[in-house]
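Take this structure, written in structure tokens, and hold onto it; I'll ask about it next.
Here the complex is missing a single protein chain, while all its other protein chains stay put.
Chain naming follows the written order as A, B and C, and within any one chain the residues start at number 1.
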């Protein structure tokens, strides 16, 4: 019954870490990972590219091209580590911030922008990518993931579901119900909580007085806290949890201990509620810097390599920007599309009326 | 991550027990209780009388005098033990089955019957008795209790709230949210879960795969399992938890391990889903029999005493029955009463119209 | 032809749907061994196993939320909400997820989820067990909302709802569960099934149109019989579908009769009857001899059961409205 005051900088003792902020590889009794240099460079590339996409999106929002953007800055390792742990058959359920996971699922970044630009509410095919739509209502996707996992069970398939949510989300009834369902049905699901220390302006203490990973024990399944800025540890821990799920050993809660380096969204002003020091301290634990240091120290990559990735990132940024600006506005009558799968007379009636109404302006100078 | 298969008869090891089913007083390292013979006899009387009220209600329902009844049979010790732990200043939030707690709060049993007879939705004054109305929507009262406890905190009062709910209720989002609120605000509240092994037809395994008292640990406050058929243990454990709450040490979850000896309600047919053996085994752990044995063995009461209590119970039963049958039907226009505290034109309009409508039948043979 | 109660007709319909399609699942509280508190799922777990008939934890949001997930994996879950008054914990999953996810996916996802809700009063129950929450769902775009009123329809409609690729809120009139009628369960009959979203004239008449659905259909039929004695010819329409609405059938009737009374159990204020009245008035303005009148529960919470006979529209209240209609 201790109050967890470890938010902020001090890494709590129970944290699984395989790569220190300084880029040192460390051992953990329960988790290890064996990656080829190629794979490690691949992770580095992922991290850099998703950060670049994110930066571009923030810039686009500042220029009025997006209505809003939820930045993943600082959470790249949590997302790439867990995202790269997935097999094609696994299914991921994101919040609105999982741009890094989307990247791992081959979702075109421009499709993510569509939602924030207001062109649609979700522009990719979740089935094609095994990456569900972004969910904005906090926590509700956790139940979808558990239901999906129950379907996997019924199919006898070799797959698992993973569901992303934030520290704030752990307070929602739905999230806790999803823990119950998963445990009672022993569903093949991994709960991946990115504890980025903040739910908009509310620090973790407003949601829990003990570390979040411990929530799972009350529901009878394992919880584990991983250094969310350590892409190796995130990959190793998530892989293991997914394997357990696929093998019929039920759910795991992973708390990726990380930090929201930016604002909650581009509409937010974090200076109103948090001190600059905190951010400075976390910058020293940057997920990309530590992997870069590791690569460099271990001579797995040289300056030319880093420059090439940066160039690739810049090109990607430019491409994303260009295609974002080219995105056509939806047709007004699209309002009535896809509301129902089958014919619906009211949709037809309102669509016709509206089409006639729009037509009445044609040629006139009005509107 | 073990499946708890302890439902049923075998008392789980972590159970706090001060009185065995055979009526032996046993010691527990953390809990003790010191009661005068007078007090012990008082508890016995409570148990017998509430069981009698309950039996009478079941009979009244069978005779068509109540629409339905939710019997507390088997749960008397949990309710009397916890109910007698309350001070006048404490506030209790019941489900629909807490007739024993109502008794401890001096609520006239006939008022409970009113609800089940369909005369009203709750006929007592919660403020007068510090006993809230029955809540039928599973789990929703847990949040009310926590909010109330936050009010106690703000008042700086020497009091606590206690909230009752069942094993099934632990699956509801609201109940888990109430754990979060209580823990984050360190609210002076005791969560009293009567695990009577069944939620209508669903055994505990459908709600949790580990013992329920362990849920609390995931939220950062203590959980404890008590023998719910042992009135001493229930009293001792609840007292302690209430004291902790009042002293600013925050919430406790108490799981009273007990058994629903009857049907879920008078509308239910438990033979469809549970085996008779289970009931037989639990009968040996009857909360009243064991206290009777204790009283007898320790010469705290004799046959004459037991007979006197039985006679008192019978008289009470007759009185309850009589006053139940005398309960007047509500006036039709009462439909519009108390919906709002202040004037509400729509209520007035509909009331007037309905009064006129009713008047139109007067004298006619219709209706 | 078999004689079935309404509850049994739904049970048979569920069974047929489960036989026809292995992806159909049943889920809810007490739907397994107990067969549901109204026995609507009686015997299904025994015959189809626990993987297809799932006793869930006690949480409605969880029921609907996991049903959505199962649907995303290709299943067709039929959720039971034990009583009308307990649907509200699931409101968020129904309104923000179930109803909106297909549009969110630009049609890539379909959510063939049925949410069965026993509804309405008249059974002498305690609070929350007698409500008619349909208006919350008719106002929620993305859902289809239907209500059955008799065994034959119930048998057919539940199968159609399950086959529908859109989410369907399926209201069952609980006080009619034990009413019996002939049901044609032969496979051949299926060819003649009316569309799920058609209304039906259940009693033709020329003087006034009475619109009802669910439990009130029978009440209105009785009122029509009584009105006949007064020489009034009442046309009773069973709407069957509340969203979408079979507008053509309804407005044709009202244009013919020039008068319309709407009957439902839910509170009148801001209830579904308001939509009917507003819509009909707009379409039939020149044909109406009187304003469309509404008969419903009072605009109060559902009262204790000793008062429900007063609260619920009955034959007399319907006739009274019909009379008022003719006073214009």
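One rule holds in what follows: contacts are C-beta pairs under 8 Å (C-beta built on N, C-alpha and C of every residue); 3 or more make two chains touch, one makes a residue touch a chain.
Note that this is a predicted model, so its numbers are computed, not measured.
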Discussion item. I'd like the shown chains that the missing chain touches, ordered by label.
Written reply: A, B, C
Discussion item. I'm checking contacts with the chain that's been left out. Which of A:284, A:311 or A:334 qualifies?
Written reply: A:334
Response to the item:
Out of B:56, B:90 or B:174, the sole contact with the unshown chain comes from B:174
Item to complete: Return the single residue from C:226, C:249 or C:274 that touches the missing chain.
Response: C:274
Fill in: Positions on subunit B contacted by the hidden chain, ascending
120-128, 132-133, 135, 137, 140, 142-155, 161, 173-174, 177-178, 180-181, 184, 337-342, 344-346, 349
Discussion item. Contact with the hidden chain only, please: which subunit A residues?
Written reply: 67-68, 96, 115-121, 136-138, 168-169, 171-174, 199-202, 206-207, 267-268, 272-273, 329-330, 332, 334-336, 339, 346-347, 350, 354, 357, 360-361, 366-367
Worksheet, complete the sentence: Had the left-out chain been drawn, it would touch subunit C at residues 61, 85, 88-89, 91-92, 95-96, 99-100, 103-104, 127-128, 135-136, 138-139, 141-142, 243, 266-267, 269-275, 277-279, 281-282, 285, 290-294, 299-301, 328
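Following the convention adopted for this analysis, only the chains that are shown with their structure count from here on.
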Fill in: Geometric centre distance via CA averages, subunit C-subunit B, whole Å
36
Worksheet entry | Centre-of-Cα separation between subunit B and subunit A, whole angstrom | 44
Worksheet item: What is the distance, in whole Å, between the centres of subunit A and subunit C, each centre taken as the mean of its C-alpha atoms?
Response: 40
Item to complete: Could you check subunit B for residues that touch two or more other chains and list them?
Response: 171-174, 206-207
Worksheet item: For subunit C, what residues touch not just one other chain but two or more?
Response: 56-57, 59, 61-62, 89
